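Below is one structure, written out as structure tokens; the observations come after it.
A single protein chain has been omitted from the complex, and every remaining protein chain is retained in its original position.
Showing subunit A:
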Amino acid sequence: MNVLFFGITKDIVGSSEISFSDDFKPINVAELKKQLISSYPEFLKLNSLAVAVNSEYADDSVPLNGNDEIAIIPPVSGG
């Protein structure tokens, strides 16, 4: 399972993409956020942390599958 990172989250993890091995694959959005926060406590300091699954905002209960496109969306600041 691959996860894409943008903006400040890309700086925090030091990469625009991370692969999760099958043993550590989060089952849903809530689990993914929990794993990321435990690996990168800096995420807790952000104003918000959203997740997109297949380029749609996804709430905590949305399940994750290996072939989904998953992205971490820090606070947006376009315009």
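Everything that follows uses one rule, which is that contacts are C-beta pairs under 8 Å (C-beta built on N, C-alpha and C of every residue); 3 or more make two chains touch, one makes a residue touch a chain; residues count from 1.
Here is the rule we use: contacts and distances are computed from a predicted model.
K.L.:
Can you pick, from "histidine kinase", "Molybdopterin synthase catalytic subunit", "Aminomethyltransferase" or "Cytochrome C oxidase subunit I", the UniProt name of the chain not shown?
P.N.:
"Molybdopterin synthase catalytic subunit"
K.L.:
Tell me which of A:6, A:20 or A:40 is the one touching the absent chain.
P.N.:
A:6
K.L.:
By the contact definition given up top, give the residues of subunit A that touch the hidden chain.
P.N.:
Interface with the chain not displayed, on the subunit A side: 4, 6-8, 11, 45-47, 52, 55-57, 71, 73-79.
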